[in-house]
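Take a look at the structure set out below.
One protein chain is absent from this view; the other protein chains keep their places.
Right after this comes subunit A.
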Amino acid sequence: MNTLVECKDLTKMYGTKTALDHINLTLEKGRIIGLLGPNGSGKTTLIKIINGLLTPNSGTLTVSGMTPGVGTKKIVSYLPERTYLNEWMKVNDIIEFFKTFYEDFNPTKAYSMLGKLGINPTDKLKTMSKGTKEKVQLILVMSRKADLYILDEPIAGVDPAARDYILNTIISNYDEEATILLSTHLISDIENILDEVVFIQNGHIRLTSSVEDLREKQGKSIDSIFREVFKC
């Protein structure tokens, strides 16, 4: 059994608006998967359902065979689009907070990554730039030893040099058994680290494929394919 996430006929409505329309999708263990789609395509809705922050109107979604809840939160490390951390907290306070919250959190790893990115653990979040805050959050999320990492727009506010470092951190820190689901618009920056892509549009899955197969068949980068598929 290599299935980690399974959606069957998953539908989510916001009032009369359909955000996800009868989605069937399987994500396997040990993969880095890009969840790609234009704005308002349903990426974040899907991510929120996986994390138990939204409940579907119909259909099912399971993570390691469990419906999202306490059990899945133990094995899913989630980087949301927006921060939920308190601005007045210092980085080392947050590390303590995470340590008590998650059994699989490794503070040593977090401090070492902070050091490499030159972030002072005694700084308060309030005093940091948007990019630095994003780095802190990503470090926290990647310092857990989870089965599934879900990163919603992880590198949007970060400068290109730090982006490289972050991508390398993702590559070198993730366990071969773990899966990373990554949503972003910065496709050209991340496409070389992906195994697979899921293209989503208007609540439908347009395409799922291995990235190397796509490149081989189409002779194009994922970035160009995205631009073609979703041409406005």
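Quick note on the criterion: a residue touches a chain if its C-beta (ideal position, glycine included) is under 8 Å from a C-beta of that chain, and two chains touch if they have at least 3 such contacts; residues count from 1.
Criterion: contacts and distances are computed from a predicted model.
**Q** Report the protein name recorded by UniProt for the chain absent from the figure; options are "Xanthine dehydrogenase family protein subunit M", "Sensor protein FixL", "Phosphate transport system permease protein PstA" or "GntR family transcriptional regulator".
**A** Options "Xanthine dehydrogenase family protein subunit M", "Sensor protein FixL", "Phosphate transport system permease protein PstA" or "GntR family transcriptional regulator" narrow down to "GntR family transcriptional regulator" for the missing chain.
**Q** Thinking of the whole complex, not just what is shown, which of A:66, A:167 or A:207 touches the missing chain?
**A** Of the listed residues, the one touching the omitted chain is A:167.
**Q** Considering the whole complex rather than only what is displayed, give the residues of subunit A touching the chain that is not shown.
**A** So the residues of subunit A touching the missing chain come out as 30-32, 164, 167-168, 171-172, 176, 188, 191-195, 211-212, 215-216, 219-224.
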